[in-house]
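A single protein chain has been omitted from the complex, and every remaining protein chain is retained in its original position.
Naming follows writing order (A, B, C, D, E and F), and every chain is counted from residue 1.
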Amino acid sequence: MIETVIYIFLAIGVFFNGLGSFGLIRFPDVYTRLHASTKCTTFGSIFTSLGVIIYGVYYWHTESTSYGVLAIHAFIALLALVITNPTGAHAIARAAHKSGVYPKRAVVDKLKEKGDLSD
Amino acid sequence: MMSKIVRTITNILYSSILIFGFYVIMHGHLTPGGGFQGGAVVASGIALVLIAYGYDTIKNWIKKSNLSILESIGAVSFIGVAFLGIGTTFFYNFLANSGSLFGNPTVIGINPGDLNTAGALPLMSWAVGLKVLAGLGSIVLLMAYGIKKGDGE
Amino acid sequence: MKNYIAFGALLVVSGFFLLSAINMHSFGSPSEEDMDRYFIENAQEEASTNNVVTSIVFDYRGFDTLGEATVLFTAVVGVSLLFRRLIK
Amino acid sequence: MIGNLPFVACAVLIILGVYTLIFKRNLIKIVIGLNLVECGVNLFLITLGYKSDSIAPIYTMAGKEEMVLPTPQALTLTSIVIGLATTALILSFAILIYKHYKTIDASKVRRLRG
Amino acid sequence: MKSALITAVAAFVLYLILTVGTGNILLWSSAEIIAGVLLSIAAGIFGRKLLFKNEDYRMLNPVRWLYFIAYLGPFLFAMAKANIDVAYRVITGRINPGIVKISPNLKTDLGITMLGNSITLTPGTLSVDIDEKANDLYIHWINVKHKEPEIEEICNGFPKWIRRIAE
Amino acid sequence: MIETFFIVAIFLLIFMIFGVIRIVLGPTVPDRVVGLDTINTLVIAAMIILGAAYDEVIYVDVAIVYALLSFVGTLYIAKYLEGDLE
Partner (left out) sequence: MIEEIIQIVVLLIIIVTAIMAVSFKDLLAAVISLAATSLLLSLEFYILQAPDVAIAEAGIGAALTTAIFILAIKGTVREEEI
């Protein structure tokens, strides 16, 4: 029973990770690639890590406490990942726009119209 | 000075990086880690603050002279702990299995570990950790400083 | 001309590297060393650590770490002296 | 099946580094080559001590008996920190050379001399 | 002083989470707790100038934490929707991108940060830049419907939640 | 169970190749940074999975270090691209 749940979680994670990596190849410019890579790989990594966490929590009861430590440390790694990943994406997007890479086929670009933001 | 989102995340992450680096140094004799690794982690935290706030803001918070004092403390205490065991040999682990500070004997074989073991090793680990922390941190700060000064010439 | 000589030397050296890489002992089965076995068996008893690598770095081979500390100190002093000239 | 592929990878990394050291003129590129040599040497040391079907030399709850050889890992640990320190020193020299000569091309720097 | 103390307490909690399972009875051995206290005080002293830089202690209220936990529900739902949306666009390659501006009227730094990261992880939007004074966000939208969008169209009601959490 | 973890790790490693292709091809530098960022995330996920697969609790610490620090390198490159690194 619990193994089926873990398999499903791992499968979802692998599917979204693959989708993100594939979107990295397929999309035309930096911003859309960031969409694919940030959202999909973060979501997929959350699910693969959740598989590990469920594995750890389940065997915490049946076998030994070290599996519980595995679950907790995996959870902290997941938390750090979720905090840092969108921030890195924001930094890259901002740097790309400032260094003169504008979105391709854009309908509207309010940031370019406004000019340089003073910070 | 990077954007506001990056700065707020830096504020949250910096203390986490500090306590995690200290954890890595402290548990060097039980889990993977030790002086080098923990020092590198904390130095990366200093690099993070440097990039998020810029050199001008950070120079009031983290003084280079404090870092060099810290490095000297690390070097002196490392050699000092090494000399303390000179009754037998240089670098003799005089505290192990003695029952005092860090002096509990380890159970031989497979075990989860007890923090209060390993004798002089945690002390040396802390000395090397301080040294690596201060050394690598001041290298990054000095290079940022040198680039900034060089533009005016 | 000089480039050709350098390229030939690089070819010879890389040939030696690759040959020795192929003729190393097969991957995953190192020759048994007495020293390593001693460290693994006795580190828990003598230094009372669980992590054998740390016991080697700080206890059995502490002199290596001392040399490393010296190199790190020298590098920091070197960088510091180099950029000190810029202020003047 | 895998054969001696990790050792070959170390050799390829070191050869790439040496190639960069010989043929490239840019100082920062030279430092990148030096870093690659360092990577290759570290990987070689770790690969040398690897024993198949064994665990890291740390006594934990896991039950296997065999451990990989610990001495190469301890040596690699010092090597990594030293590598960063020397890299920083060389890069500082590169920055100073650029301030002085306005170029970081090694051959041009040699010709200017002073 | 106060900020150092609170940073130290936060660091101590993180340390306890990291070292759980080391003791037998209370889950932590006494040596771990002593070491944790000392190290947390050190971390509090070194990190005091960052975590509570603005002397803003409103996040200490436990009610806000409950709101935060409740916020995770709609957030994860929106995130799953985002991924199915991106999956559709990856497979068909149908995009209509552009950069638009919204003004969510959030005042605190933490609030605008949470909003920025949330909308980076949710449907078809990516925060590109931020106006530091007015707290306006510039957003790359993968499927532009209007050039002057409503806030609701982009952020799925996140600003209401964040106003409860962080303001 | 253990074999499943290894298979998932192999899939993650194969997805890393897409990131490497983006690093090699990417017309501009921001494209390459996006590839690096993707590889970062995948490596962290692979480390967590492999830690469970080797049945060793302590290995996951490496994943925590990576998740906390991999973002610093990205920030440095982004700040250089913004053009006001000081």
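In the analysis below, a contact is a pair of C-beta atoms (placed from the backbone, for glycine too) under 8 Å apart; a residue touches a chain by one contact, two chains touch by 3 or more.
Everything numeric in this text was worked out from a predicted model, so none of it was measured.
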Selected residue (touches chain absent from view) among B:G33, B:G54 or B:G74: B:G33
Where the unshown chain meets chain F, residue by residue: 3, 6-7, 9-10, 13-14, 16-17, 19-20, 23-24, 29, 32-33, 35-36, 39-40, 43, 46-47, 50, 54, 58-59, 61-62, 65-66, 69-70, 72-73, 76-77, 79-80, 85
Missing-chain contacts mapped onto chain B: 24, 32-34, 36-37, 40-41, 43-44, 47-48, 51, 136, 139-140, 143-144, 146-147, 150
Residues from chain D at the interface with the omitted partner, ascending: 1-2, 5-6, 9, 12-13, 16, 19-20, 24-29, 31-33, 35-36, 39, 42-43, 46-47, 50, 54-56, 58, 68, 73, 76-77, 80-81, 84, 87-88, 91-92, 94-95, 98-99, 104-105
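Definition applied: only the chains that are shown with their structure count from here on.
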Minimum number of chain-to-chain touching steps separating chain D from chain E: 2
Closest chain to the centre of mass proxy, which here is the mean CA position: F
Farthest-lying chain, centroid of Cα atoms versus that of chain D: E
Pair exhibiting more inter-chain C-beta contacts, A-B or B-D: B-D
Length of the line joining the C-alpha centres of chain B and chain C, rounded to whole Å: 21
Interchain centroid distance [CA atoms averaged], chain B/chain F, Å: 25
Chain C, residues touching no fewer than two other chains: 44, 50-51, 53, 57, 65, 72, 75-76, 79, 82-83, 86
Junction residues of chain A - those touching two or more other chains: 20, 22, 34, 38, 42, 66, 69, 73, 76, 80, 83-84, 87, 89-91, 94, 119
Chain D-facing residues of chain B, complex: 31-32, 34, 36, 40, 109-113, 132, 135-136, 139, 142-143, 146-147, 150, 153
Chain D partner contacts - residues on chain C that touch it in the complex: 3, 6, 10, 13-14, 17-18, 20-22, 24, 26-30, 33, 35-36, 39-40, 44, 50-53, 56-57, 61, 64-65, 67-68, 71-72, 75-76, 78-79, 82-83, 85-86
Contact footprint of chain E on chain B as seen in their complex: 3-5, 7-12, 14-16, 18-20, 22-23, 26-27, 49, 61, 112-116
